[in-house]
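Single-structure report; data block below.
Shown here: the complex without one of its protein chains, the others still in place.
The first chain written gets the first letter, and so on, giving A, B and C; residue counts start at 1 in each chain.
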Amino acid sequence: MSTMSLEPVRGRTDEMIVNMGPQHPATHGVLRVVLGLEGERITRAVPHIGYLHRNHEKIEEARSYPQVIAYTDRMDYVSGTQNELPFVLAVEDMLGIEVPDRAKKIRTMFFELYRLASHLVWMGTAMLDLGAISPFLYTFWDREIILGIVEKTAGARMLPNYYTFGGVRRDVHPDFFKDTADFLDHMERRMVDYEHLVLESPVVHARTIGVGVLSKERAIARGVSGPVLRASGVAYDVRKAFPYDAYPDVEFEIPTSPDGDTYARFWVRFQEMYQSIRILRQLVELTPKTGPHKGKAPARIKPPAGERYRAVENSRGELGVLVVSDGTDKPYRVKHRGAAFSNLQIVPDLFVGAKFSDSIAILSSLDPVFGEIDR
Amino acid sequence: MEVRMKQERLFDEDVYTVHPEDYRALCERLAAEGYDFPRAISGLDMGYGLRVTLQLTRMKDLAKVTVRTDVPYEDPVVPSVTDLWPGVEWYEREAYDMLGIRFAGHPDLRRILLEDEWALHPLLKRYDTGGYPLPGWEPAPWPDPEPWTPPPPPEPEPEAEGEASEGGEAS
Amino acid sequence: MGLLGSDERPRDIILGTLDDLINMARSRSMWPLTFGIACCAIEMMATWDPKIDADRFGMFFRNTPRQADVMIVSGTVNKKLAKRLRRLYDQMAEPKWVISMGACANQGGPFRQGYSVVEGVDKIVPVDVYIPGCPPRPEALLQALLLLRDKIADRELRYQKPREIPADYDVLAEPGKDGRLPVL
């Protein structure tokens, strides 16, 4: 097959070519990696992507601006509304739409709720890859609570199409703040359990510490962002670097770890969940209970000709979008910068030299989501 | 070395529009200036040619910069910058896959999202959403090459590439 | 899918009854294949979470197609994936069933006009149950699984429509292969 660019080297009998995916329980979707193995050691790794290429960027050129929001949802499908935000911010910038303070805070609350949901899915599936089943059951249990809160307001569980230009589509449910506060209490108790099950487990230690080390310079040069970058010791977070929405109003820290190994990436995601809980706690207090949820936006969204790049820090890293407008009601070009797309590039770097079974742990620590990678 | 380019300020980033022959030289200069984090390379069909947009961030002080260069449809070759920023490797492959921009010096320029056998570069404006040629599509005339020659004083208004976008409307 | 491997309605009383018995057993132990593709895959995982808990009906994920009975196509199938999907289907042992989950798998959904998306997984493999939704709730998947269970066990439904396996891979061809697209 021509996509298999990794031909066995003529005359070498000690190297075995192993194909992993696209249907593999541990590839988090439809990734295909062709591995060259010498015994247990990986000598070469070539990732093949595109098995979920859904022509997002082409089809978004044929849709009007409000319609594109519904499509952006389907990119990083684990983290719902987070995908809508860069596009919405970019168009708001181009049009100069003012967003009311309360709408910003509601958006940020949803953003952080979905970050928790996404990290819970990551934790469940990553531990499933490492052979533990109970964390999957517990994290999905907790995720259902988040999705319940979201559904009560936004009307859908995963892909709610909730943000809009100038705010959010509808006001939050009257119980939203109380539900969120209750959930945070619940989540804080649960985090103790998760630490026991994941971070303190010697099985996880044995599988992850010192595995797949990514150096700081390599991480930056490869364009890696999000928890993977922060686990390599770079305190780059779009929420702090280029603040958007209500992030300037809340206090939080950027957890970093100097190690750069798989365990560090696990640890950073855990700390991010604590920070999310902290942000949500503040926002439950800060958000006005009544007020406008939507600013004044023109009826027909027609940004002036020009282009705008906006980025947000979603669960996987810097999710950006370059919107090019030609003055009509349809975007001329929408280019998504997927965080997982950049993060997945380091697969060859990390796999080569690792053991075959470590590749599963490394891959799950990168947390790829193929809707965003293949678009 | 003299770099033929136009510099402007767009929101919070510097935008350099550069002649394709000088693209590599400018990138080397930016790499030497410490721009180390490659955000993305976007391919873009302008209606008269193809545009490559490279976006960089400097981790030290979070300065952002965008480099743009336009190449004609007939010979869309842009020098690759994978040796300066290895993180753009897949983005260059994607731009090749989607728009057919060839990056000279790229170590592994293959299709990335579509299958290797395909001849289609689907994001070109001459195709409709389904990948079929649009009837009656004609490339727009190439705009003035003038914007590269004199580096004018930085424009205060965040009004970018107006004339370039108009060219794209021809489809 | 009968005992004798025939799709025709068995007329024999003894074998027909035995067939029903076997199909009842089959319908109580449907093992889906772990084959998550896109958004719907997350909801598919959520169907096996403690809240919905499809394990109650004797359904457990199998990681290899050789052991699986049901393929849940949970997401957009594009032309690159379609060959692999068909191969997975071919690798599954008879009897086998396919559930098409979500708008994309049904008919391409919101992406159906695009150049790379297969407009419906039923162009590649025969589909038994369709679930609308984008993505469907976990309960909707469970309802579809129960519908499939009825279909396996129910004689009338089982023989309603003979299964047609799409023969070739026509849909996988590139739009340009029929001569309408100039090669650049």
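Here, a contact is a pair of C-beta atoms (placed from the backbone, for glycine too) under 8 Å apart; a residue touches a chain by one contact, two chains touch by 3 or more.
Note that in this section contacts and distances are computed from a predicted model.
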{"item": "Identity of the absent chain, which is to be given by its UniProt protein name, from \"ABC transporter ATP-binding protein\", \"4Fe-4S dicluster domain-containing protein\", \"Putative D,D-dipeptide transport system permease protein DdpB\" or \"Na+/H+ antiporter subunit E\"", "value": "\"4Fe-4S dicluster domain-containing protein\""}
{"item": "For the chain not depicted, the shown chains it touches", "value": "A, C"}
{"item": "Which residue of C:R26, C:K51 or C:K83 touches the chain not shown here", "value": "C:K51"}
{"item": "Residue among A:I17, A:A70, A:A181 or A:I254 that touches the chain left out of view", "value": "A:A70"}
{"item": "Touch criterion as defined above, residue of A:D193, A:E217 or A:E253 at the omitted chain", "value": "A:D193"}
{"item": "Interface residues of chain C (partner: the chain not displayed)", "value": "50-53, 56, 103, 106-110, 112-113, 122, 128-134, 136-137, 139-140, 142-144, 146-147, 151, 157, 160"}
{"item": "Chain A residues touching the omitted chain (full complex)", "value": "63, 66-68, 70-71, 73-74, 134, 138, 141, 144, 151-156, 159, 161, 169-174, 176, 193, 196-197, 200-203, 293"}
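In this section, only the chains that are shown with their structure count from here on.
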{"item": "Which of A-C and B-C has more C-beta pairs touching across its chains", "value": "A-C"}
{"item": "Inter-centroid spacing, chain C versus chain A (mean Cα positions, whole Å)", "value": "29"}
{"item": "Per-residue overlap in chain C, given as positions that touch at least 2 other chains", "value": "80, 113-116"}
{"item": "Residues within chain B bordering two or more other chains", "value": "113-115, 117, 122, 129"}
{"item": "Chain B partner contacts - residues on chain C that touch it in the complex", "value": "79-80, 113-116, 174-176, 180-184"}
{"item": "Chain C-touching residues of chain A, taken from the complex the two chains share", "value": "22-23, 25, 29-30, 50-56, 58-59, 62, 70-71, 74, 77-78, 121, 124-125, 136-137, 140-141, 143-144, 157-159, 370-371"}
{"item": "Residue ranges of chain C touching chain A (in the complex, touch as defined)", "value": "33-39, 41-43, 45-46, 49-51, 61, 63, 65, 75-76, 78, 80-81, 84, 88, 104, 110-111, 113-117, 134-135, 137"}
